[in-house]
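Note that one protein chain of the assembly has been removed; the remaining protein chains are unaltered in position.
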Amino acid sequence: MTKTVLTVDDSRTMRDMLMLALKDAGYNVVQAVDGVHGLEVLAEERPDIVITDINMPRMDGFGFIEGMRADPAYSGVPVLVLTTESDAAKKQRARDAGATGWIVKPFDPVRLVDAVRRVAA
Amino acid sequence: MTEDLNPVITLPAILDIRAAEPLKSELMQRRGHAVTLDASGVERLGGLCLQVLLSAIKTWKADGQALIFLNVSQALTEQWTGFGASPDEFVAQDAA
């Protein structure tokens, strides 16, 4: 069964790249432009996997993940954080918020798809 | 009220973190009675539900009650053994 990935990123370039790489890997892709929007799309689309940026207007990636984890309906849905910031503090904050893992930007599509596959049941 | 409960529990397809609590309470409601688990539709087993099932096997055994797995799906068999959980016990229950 085709799995649906929700990508949350305010950069169109990044959304397009994720879309291209994920679709080619056989995933269905839905998109959101920031955390607030992400929570809405989450409710509508019930994705199997979520990839989110950290720095976004309105609601950042941490807020989005916390919001998502606050609803038991989404426990078990893996969230990968997409960020250029690979420092320990950011990773730790992401983990504290409930992130499953991360993808370091600029991503290599192989590693992107690999990370998604790793957390996808 | 336990008398009215169906002794057969149909396990959901996805036994992930979301299924752990409900699975435990389904089982606890039948504590002290023989229970049959219909495992034909299981597609995915996660670590937390594995714990619930393993604990239930122990508990039912201690109670001297039968806990029987029916029609175990291939996916469940594979994942169960993949966790290193004892397939003998699993099969033995099944055979019983």
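Letters A and B mark the chains as written, and numbering starts fresh at 1 in each.
In this section, a contact is a pair of C-beta atoms (placed from the backbone, for glycine too) under 8 Å apart; a residue touches a chain by one contact, two chains touch by 3 or more.
In this section, contacts and distances are computed from a predicted model.
Visitor: Out of "aminomethyltransferase", "Chemotaxis protein CheA", "succinate dehydrogenase" or "Branched-chain amino acid transport system permease protein", flag the one the UniProt entry gives for the chain missing from this complex.
Guide: The UniProt record for the chain left out of view names it "Chemotaxis protein CheA".
Visitor: Since one chain has been left out of the picture, which residues of subunit B touch it in the full complex?
Guide: Here the touching residues of subunit B are 16-17, 20-21, 23-24, 27-28, 31, 44-48, 50-52, 54-56, 58-59, 62, 79, 82-85.
Visitor: Over the whole complex, note the residues of subunit A touching the chain we left out.
Guide: Residue positions of subunit A that touch the missing chain: 10-17, 19-21, 23-25, 30-37, 39-45, 55-59, 63, 66-71, 73-79, 84-88, 91-92, 95, 98-102, 104-111, 114, 118-121.
The rule is short, and it goes like this: only the chains that are shown with their structure count from here on.
Visitor: Where the CA atoms of subunit A average out and where those of subunit B average out, how many Å apart are those spots?
Guide: Averaging C-alpha atoms per chain gives centres 33 Å apart.
Visitor: Give the list of subunit B residues in touch with subunit A in this complex.
Guide: Residue list for subunit B touching subunit A: 16-18, 44, 46.
Visitor: Any idea which subunit A residues touch subunit B in the complex?
Guide: My answer: residues 72-73, 75-76, 121.
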